[in-house]
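With one protein chain withheld, the remaining protein chains of the complex are depicted in position.
Let's turn to subunit A:
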């Protein structure tokens, strides 16, 4: 009636507590409150009814199928459903912030989305920034109090988002190390981002580890990026590549440590502030944004977080627990106008934590690399022909999908498909 393959830890995180649960242990009896922070995907059965729930941003993935003999089969990873014998065409996902109630006897499926994220900004930016700062600090302090000696890795790109997280984590945790990715062009030269990240780590007194990869290594991790990043769209694939390279190093460095290893990242801030710009390479546009008002474009970016698993899924595949503190202050950040400049937001959140020169640097994006040389993931992938339908093809291969089914229509406006009626067969 209910089969679950949920290896990714659920994270309960509020200003009062921070606990890590694996689905098999998640038997505390108290259901996750979707309005709370943290991230989770849960599956519970009562009689003929199966209830599937997911956190508000959809950070933990929850795919499912309804099988006439097995009942509901739910999984964090698409590849696990496919390996369990589920036809890819029968796979759906619970939308972010929703509870799907499947009655196997009455053959009904109902979706409840009781808690919505803010959809409009208001004018009291100062209030929201002050509250976000206070809540961000409290959340990280709470996490540190719960697991004070846990090994903590910080993914430090050299950009503002991750710099602030590194500074906060350094203040509260004792066992911290920073990890920075850089392209290895075999000249020994570091990118300006990596140079800045190393300097910042020094200023913050965080041990620093540089993770380099050349073109061959980057292409070699592609299958993992597809399988555990759970996306075929270029930007998310490119992010998953970088994260898998970092995850491999972090996992190796902490292999002998006891207990969970936490990986703090500056992820989600770009979505929450709509801080993305399209990129041109070889005359083609990449990472395009919708033609929509700024607030709506931001909502579509945030809605899209629920598809793709470039952080949680990729790190979990190496037995690491991804922690995205900006998710905990998403309500306040979504109340700030989408046109607010990133440096102003980070400065308000950071106070005096970051050196002034952090704010003057151009935005760091490992996906793009240097404007004068092929050092980013995007140009490497484009030059290797890894674009468009080839990404789809390789994704299907990596996940184990044998059907030649098209992936078009599976994700619509940032949402993975959900059945409009009780699913009786693959459609």
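One rule holds in what follows: a residue touches a chain if its C-beta (ideal position, glycine included) is under 8 Å from a C-beta of that chain, and two chains touch if they have at least 3 such contacts; residues count from 1.
Going forward, contacts and distances are computed from a predicted model.
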Name of the absent chain as recorded in UniProt (options "Yip1 domain-containing protein", "Carrier domain-containing protein", "Branched-chain amino acid ABC transporter permease" or "Cell envelope biogenesis protein OmpA"): "Carrier domain-containing protein"
Which of A:111, A:195 or A:344 contacts the chain that the document leaves out: A:111
From A:119, A:284 or A:389, residue that would touch the chain that is not displayed: A:119
Residues in subunit A touching the chain absent from view: 95-96, 98, 107-114, 116, 119, 288-293, 296-297, 300, 303, 408-409, 411-415, 417-422
